[in-house]
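Below is one structure, written out as C-alpha cells; the observations come after it.
Of the protein chains in this complex, all but one are displayed in their positions.
Coming up: chain A.
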C-alpha cells in the first residue's frame, strides 16, 4: 500500500469520531464538514512529511477545530490567520491533546452523528445516502453509483436531506439512558438498511453495490465497539457478517441468482462466518433475545450446515416463530413458510401463506414461493399463474430470469405430458 492509500484509510477510519466531535464543537453540520475537510487537506500535507500521528482522530479534531475557528474569525474579519506551521506542528502537542480530548464524549459524538442521519422525516433512501456521505465519507459519485442514479440527482438528494436535518435541529444535550438506547435502535435500523440496499441487488449490479454491505459491516463493528455489551448490536453485526459471507456464491458467472440450497458452500467466506458465529454465541449468553439476534441465529444455522440437506429446518421454523412474535410481519411469516415446507411439506406451507395474499399482493417473493409450492404439489396450472404474477413484480432482471426458468420447466413438463398423451 502506498503512503497515500494508508493516509486515506486512516482518515476514513478517524472520520466518524472526528466529525462527531467537530459537530459537537460547531453545532452546525456544514461548519463541521468544512473543518474536517480542511483538517484532511492539512493531514495530506503534514503526514507524509512528519509521519502518521499516533492518534489520527485526535489530530484531525484538533486541527479541524482550529481551522474551523479560523474560518469563523475570518468571516468576522476580526483576527488574522495564525501561521500555518503553528497549527501543523503537533509533534509535542499530540500526546497531551489526545488526553485532553474528552473521552467521555466519544461514544455520544459518534452516536449523535449517526442519529441525525436517521431523522424520521427523511425517507429511508435519503437517510442512507446522507449517512454514507457524512459518516462514512463516501463521495457523492460513489454513493450515486451504489444507488444506480446520476451524480447530480444524488447531489440534490443529499443537499435536500442535509437541509432538512439542519431545520430539524441537532440534539446536542447528552442523552439519558433511555434516549441513548432509542438512538442506538434507530441507528442500528439504518445500518441494516444500508446493508440491505447493497444486498438486494442482482448479479450485474452486485460489484457496484457490495461496498454498501462492507460499509454497513464497518458501521456495525463501530457500534459494537462503542456498545460492547449490547446483545442486539452483536446480533446485528453477526447477521450482516453471516449474510455477506455468502456473497461470492449468490450469483453465477452470468449474474443469475443461485438459491441458498444450490450454492457452492466452499465459496462462503469462512472468516466472516467464524466471526458471525462467535458473535451469535456471545449474544445468546445474555439471554436478552431480540429480532437481530434471532435473524442472526437463523443465518447461523444455514452457515453451520455443511450441505443444504444438513440444514436444521425444525430449529429455523421455531426461530421464525419467535421472530413472528417479536416483529409480526407478513414477510416474516412468508420466510417461515419456507422452513415449514421443508419440515411439514408444501401443503402446510401453502396453507400458511394463503392468508397473506392481500397484504403481499405486490410482493415478488410471495408469488415466487407460492408458485414453487404449487409446483411441488403438481398443481402446475396454478403454479404458472403465480409465476406470471411474480415475473410482473420482479425487481431485477435476475429475479425475472429465475422465475422464467421455473416457467420453462413447467412448459416443458406439460408438453412432455401432452406428447405422452398423444402417443
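Criterion: a contact is a pair of C-beta atoms (placed from the backbone, for glycine too) under 8 Å apart; a residue touches a chain by one contact, two chains touch by 3 or more; residues count from 1.
Here is the rule we go by: contacts and distances are computed from a predicted model.
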Pick, from "2-oxoglutarate ferredoxin oxidoreductase beta subunit", "Acetolactate synthase small subunit", "YciI family protein" or "ABC transporter ATP-binding protein", the protein name that UniProt gives for the chain of this complex that is not shown. "YciI family protein"
Looking at A:55, A:109 or A:317, which residue reaches the missing chain? A:55
Please identify which residue in A:282, A:304 or A:365 touches the non-displayed chain. A:282
Listed residues A:9, A:361 or A:395, member touching the removed chain: A:9
Touching the unshown chain, chain A contributes residues 1, 5-6, 9-10, 12-14, 52, 54-55, 214, 218, 221, 224-225, 228-229, 234, 237, 271, 274-275, 278-279, 282, 285
